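Excluded from the complex is one protein chain; the other protein chains are retained at their positions.
Let's turn to chain A:
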Amino acid sequence: MAGKPKLHYTKGRGKMESIRWLLAAAGVEFEEEFIETKEDLEKLRNDGVLMFQQVPMVEIDGMKMVQTRAILSYIAAKYNLYGKDLKERAWIDMYVEGTTDLMGMIMYLPFQPADTKEKNLALIIERATTRYFPVYEKALKDHGHDYLVGNKLSWADIHLLEAILMAEECKPDILSAFPLLQAFKGRTSNIPTIKKFLQPGSQRKPPTDEKFVASVRKIFNI
């Protein structure tokens, strides 16, 4: 009998956060084992459980899965969040790659040198409001459905909500020019599994603070 998926990562968002979101949205309970020190990471490496010596790593269905996208794709497919055919899958993949790029910029921001932070934050806001959000706003406008692809909740919707909330943490009124994304945010946040994940006490991790940055630098030697 398969146990719950078990996530191995530091106790913060990073690259694991999208995986937590997707499992939570799918209603899948999961356990977490946190890497707190360099020695914790070394132990995982020496145990031979990290295929490419890296985390995220998720123990799921008898596999020790690594590589964020591989893990996300597996979960999405397993829990029917990946569209109903090849073309829907293609659109989900395209949308998810866009939100991945945006969230990647936001994720790295706390790790940038202090004198570049202002410039990088400005770039994030510019990209969010001129490159990424207009695409999703238009997608919702063109078909008038509640969800991005195939009139059904998919990985793309969950990922977009995560990206929207992260972007709002950078600039609270960042959705001001995007009424459909605002409605999307309200609607998607109310899906029971997601609503639960958004409540205090869930396994959702808080925004990265300086203390977390310091611990990550130490653990990963960066």
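Heads up, the rule we're going with is that contacts are C-beta pairs under 8 Å (C-beta built on N, C-alpha and C of every residue); 3 or more make two chains touch, one makes a residue touch a chain; residues count from 1.
Rule of thumb we're sticking to: contacts and distances are computed from a predicted model.
Trainee: UniProt protein name for the omitted subunit, picking from "glutathione transferase", "U3 small nucleolar RNA-associated protein 15 homolog", "Exosome complex component RRP46" or "Glucosidase II alpha subunit"?
Mentor: "glutathione transferase"
Trainee: Among A:29, A:42 or A:101, which one is in touch with the chain left out?
Mentor: A:101
Trainee: Looking beyond the chains shown, say which of A:131, A:145 or A:187 touches the absent one.
Mentor: From the options A:131, A:145 or A:187, the contact with the absent chain belongs to A:131.
Trainee: Based on the whole complex, identify which of A:4, A:38 or A:69 touches the chain you can't see.
Mentor: A:69
Trainee: Which is it among A:93, A:137 or A:157 that touches the chain not included here?
Mentor: Only one of A:93, A:137 or A:157 touches the chain omitted from view, namely A:93.
Trainee: Looking beyond the chains shown, say which of A:78, A:145, A:187 or A:217 touches the absent one.
Mentor: The missing chain is touched by A:78.
Trainee: For review purposes, identify every residue of chain A that touches the missing chain, sorted by number.
Mentor: Residue positions of chain A that touch the missing chain: 51-53, 61, 63, 65-70, 73-74, 77-78, 86-87, 89-90, 93-94, 96-98, 101, 131-132, 135.
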